[in-house]
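One chain of protein is taken out of this complex; the other chains stay put.
The first chain written gets the first letter, and so on, giving A, B and C; residue counts start at 1 in each chain.
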Amino acid sequence: MSITYLEAIREAQAKALADDSRVFIYGQDVGPFGGAFKATKNLAKEFPERVWDSPISEDAMVGMAVGAAIDGMRPIIEMQFADFSTVGFNQIVNQAGAFYWRTGVRCPITIRLPSGGTPGSGPFHSQCMEGVYAYYPGLVVVTPATVEDAYSMLVESVALDDPVIFCEHKYLYYHLKADALPSEALPIGKARLTRAGRDMTIVSYGAMVHEAIATAETLQGEGWEIEVVDLRSVKPLDTDAVMASVARTGKLLCAGEAWPWGGVTAEVITRVATEGFALLDAPPVRLNAKDTPVPYHPKLWSVHRPTSETMAAAARNLLRS
Amino acid sequence: MSITYLEAIREAQAKALADDSRVFIYGQDVGPFGGAFKATKNLAKEFPERVWDSPISEDAMVGMAVGAAIDGMRPIIEMQFADFSTVGFNQIVNQAGAFYWRTGVRCPITIRLPSGGTPGSGPFHSQCMEGVYAYYPGLVVVTPATVEDAYSMLVESVALDDPVIFCEHKYLYYHLKADALPSEALPIGKARLTRAGRDMTIVSYGAMVHEAIATAETLQGEGWEIEVVDLRSVKPLDTDAVMASVARTGKLLCAGEAWPWGGVTAEVITRVATEGFALLDAPPVRLNAKDTPVPYHPKLWSVHRPTSETMAAAARNLLRS
Amino acid sequence: MVETAESRTAEMQGRSWKDRVLQAFRSMMMARTFEEKLTSLYRGGKIQGGVYLGRGQEALSAALAHSLRDGDVFAPLIRDTGGRIGFGEDVKDALRTYLGSPLGPMRARDGNVHRGNPKRGYLPMMSHLGSMIPVVNGVLVARRMRGINGTVGATTIGDGGTSTGAFHEGLNQAAVEKLPLVLVVVNNQYAYSTPTSRQFACADLVDKAVGYGVDGRSLDGTNLEKCLEVLGDATERAREGHGPQLVVASLLRLCGHGEHDDAHYVDPQLKASPLGRDCLEVAESALLEKGWSDAVSLERWREEMREHVESAIATVQREPSPDPYREDWTALASRHLCEPYSESEG
Partner (left out) sequence: MVETAESRTAEMQGRSWKDRVLQAFRSMMMARTFEEKLTSLYRGGKIQGGVYLGRGQEALSAALAHSLRDGDVFAPLIRDTGGRIGFGEDVKDALRTYLGSPLGPMRARDGNVHRGNPKRGYLPMMSHLGSMIPVVNGVLVARRMRGINGTVGATTIGDGGTSTGAFHEGLNQAAVEKLPLVLVVVNNQYAYSTPTSRQFACADLVDKAVGYGVDGRSLDGTNLEKCLEVLGDATERAREGHGPQLVVASLLRLCGHGEHDDAHYVDPQLKASPLGRDCLEVAESALLEKGWSDAVSLERWREEMREHVESAIATVQREPSPDPYREDWTALASRHLCEPYSESEG
């Protein structure tokens, strides 16, 4: 058997629905059609009345989920693309994010954001919003980079008592396959040491983890041993794991697919600079997308976001410094 | 004569309207009433048909501004509170922010966001959104901290050919007074060395600049000379000015009123750590608000955000390190 | 317009009409009494932040709450003091939220009109207008999924609030899901200073109902008995499965937007018109006229209520203020996922 990242997301939802009658799925075309990406394929058939189509009303979708959650349910909301969550932004950050702190009443909702770039997706179907949501108090923001994590972190997200922004990466939907679904998993909040090394740490998340692995492989051919840390969740962010790796290597490259001002890479570097300054043998380096909308043309796109080539170049510079 | 920060905002708009017939103001209650904070007082009378009330439709307010701007006008949009811009978020970040890059057509709009905390304002009338907007390509984000800057930067914002997010701080509206409006000004993009020093740099912006100044004064009494850098604009962010100051002092404390994950303080520290690592004699330190919604009660609020007391404590730690 | 029948409504509730009117009237009176004290507290500088009153809207708001039953859901807005009290809110809890007592339902974290008790079906509003509508929908969906039928969800929105995308998405969602939502549009002629001519262009806001495929009713919001009739009927129709009910009430805000606002912009002609009637006075006259109360009783009630509010104030003012150093600064229920952010401690 072989299972894709996308199938793992479907399976996680199937499991959540099967295990807990409080779970339901609501979003555009998630019902009989099975979702724009087929992440809810057959679920409406298997769980009638618990998986259904919403109108094109992102704000009301999230608002409704909040109401259901505070009344005891565990909704999963699918945004058709992460980019469209901007029209449900207020309900996400101000209603869902603030509810528990204001009232003491739990608001367990999972909002799935098909995120990140793929060739030809252009300015409005490619965005990374993890850094924006992580800014807000009261939200958990996760960014699975593997098939296994897509599965186990989604199951765990639905079980958490808080709103979770589940940033699933569209580029990984079909590109990534695993042999089987995991039976054990790291919990949300823990980063993974994807690859051990000695000479440098690359911290990354989402689709960039695979560029980081490719970079490490390239550089291995050049005699370097690169450690790769997959953050898995960006809020909370596993500072300890990052610090431990930097303590081993002394060098930090942090790479993300998001735009360059702020976001996850700045947060990681700031934590290391403020709390682990002495661990650094060289200035930390960050690598992000360019500061323009995400371009449509694949040739432009492939230069807009970091790749294993630009990452390797940045890593070589850092290794030499 | 004495003029408040709020009056300076009004005067800047009066000047923009008087100097350029393409300028208009649109927002809730900005017409005859003169705005919830009176920032447009009498302007509807002075400029009939160029200052008028919108429905409670933040999304359409910004969308309309974009349409008018690409057709040659220079709209100013007043949000009643920065917090309400979340419902116009999509038009701001995806329509206005992306328009020029996608089309080559300029989109000169100024969106005024009455930002930041004041006692008793609570979770939905106190927010700082500069870091969220700065993440997005195509937006200029400014955070005036003085009466003079409120005036000159607003005049300049309206004259710029891009969308500007003008984060005016409500706490400064009445608290801050100047003798006169400025005739000269630093341009947007340049930070100001508010106070020269030797022992440490405090980088800040908005209302926190005044906490930084108070901190510097307190610490002067303890024999320290603290340099205060007022960023003025957070995107672009004047890295050179920050770096020059850190080069002089070797120590960096960066303080902001926003929530602690990411945002301006992380961006500043990351720039210094990546580009000015060798300038640092000690690990940089950041100071932000707590990671919860902004509390209503003044006693809670005064502990939620940084103050000159917590800043002085952080500074002393850093000075001793 | 849907037919209403005084007798039917009263019968359904199993109480005499007179009793219902008197009960709602007492909520109105309590709301007015409470708000007058709030104004004094505000003028005396005892309240940090704003005070937003429902003066002139008590009949409508109280009638809505008194049309609800145990287990129903109520999401009031800023001018719903009458409804909050009618829904069973303790005046002390209202005061606690204004005065920032940590013993209040919002524990000094949120203030003034942003209060509620979700466990009791009393939803605490957030500021962004329109955003409570889908939340009410969500509670109703949850109930339906659990097989709980016969619950109604009620919420209000101003004339200004109808211009928000949230209003539209929320009402449309309720219509598509055929939820038992009672949405009361309170056309008090102004949104802060903005007149309705700058807010919408339809002849009457009730004209929106047909475009959502929901029942619509218009209502004179200054008349308590009319409010009870129409809202009683609307809630029962919702309860019986006829989907969302849009009720548009007309009246005038008899105060500033907040107590900081002198409302100088209100058109004197509107004040002089039937819309400008004070619903409390109208209700009192009606009670006297019908012989359902008398001047002495009214005065006694008012006095009792004043005393009740004053004693509540005395209690709440003696309560501790929140201790920021013992405050639990964790925004997540999953405490193990909260990060220390020690850097922000200074």
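Just so we're on the same page, a residue touches a chain if its C-beta (ideal position, glycine included) is under 8 Å from a C-beta of that chain, and two chains touch if they have at least 3 such contacts.
Owing to the predicted nature of the structure, the values given are computational and were not obtained by experimental measurement.
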Partners of the unshown chain among those that are drawn: A, B, C
Option from C:165, C:180 or C:232 whose C-beta touches the chain left out: C:165
Touch with the omitted chain, as defined above, among B:13, B:54 or B:265: B:54
Residue among A:10, A:74 or A:125 that touches the chain left out of view: A:125
Where the unshown chain meets chain C, residue by residue: 163-169, 172, 175-176, 178, 197-203, 205, 207-214, 243
Residues of chain A in contact with the chain not shown: 28-29, 31-33, 36, 52-57, 59, 81, 83-84, 86-87, 119-125, 260-261, 285-293, 295-300, 302-304, 306, 309-311, 313-314
Chain B residues that touch the omitted chain in the full complex: 24, 49-50, 54-55, 57, 59-73, 75, 87, 90-91, 94-95, 97-98, 100-108, 137-138, 140, 160-162, 188-189, 235-237, 239, 274
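The rule is short, and it goes like this: only the chains that are shown with their structure count from here on.
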Topology of the chain contact graph, where touching chains are joined (line, ring, star, complete, other): complete
Chain at the geometric heart of the assembly (C-alpha centres): B
Averaged-CA centre spacing for the pair chain C and chain A, given as whole angstrom: 40
Centroid distance [mean C-alpha coordinates] between chain C and chain B, Å: 36
Between chain B and chain A, distance of the C-alpha-averaged centres to the nearest whole Å: 30
For chain B, residues that touch 2 or more chains besides their own: 59, 83, 86-87, 123-124, 261, 285-286, 291-293
Per-residue overlap in chain C, given as positions that touch at least 2 other chains: 106, 109-110, 114, 126, 128, 165-166, 330-331, 338-339, 343
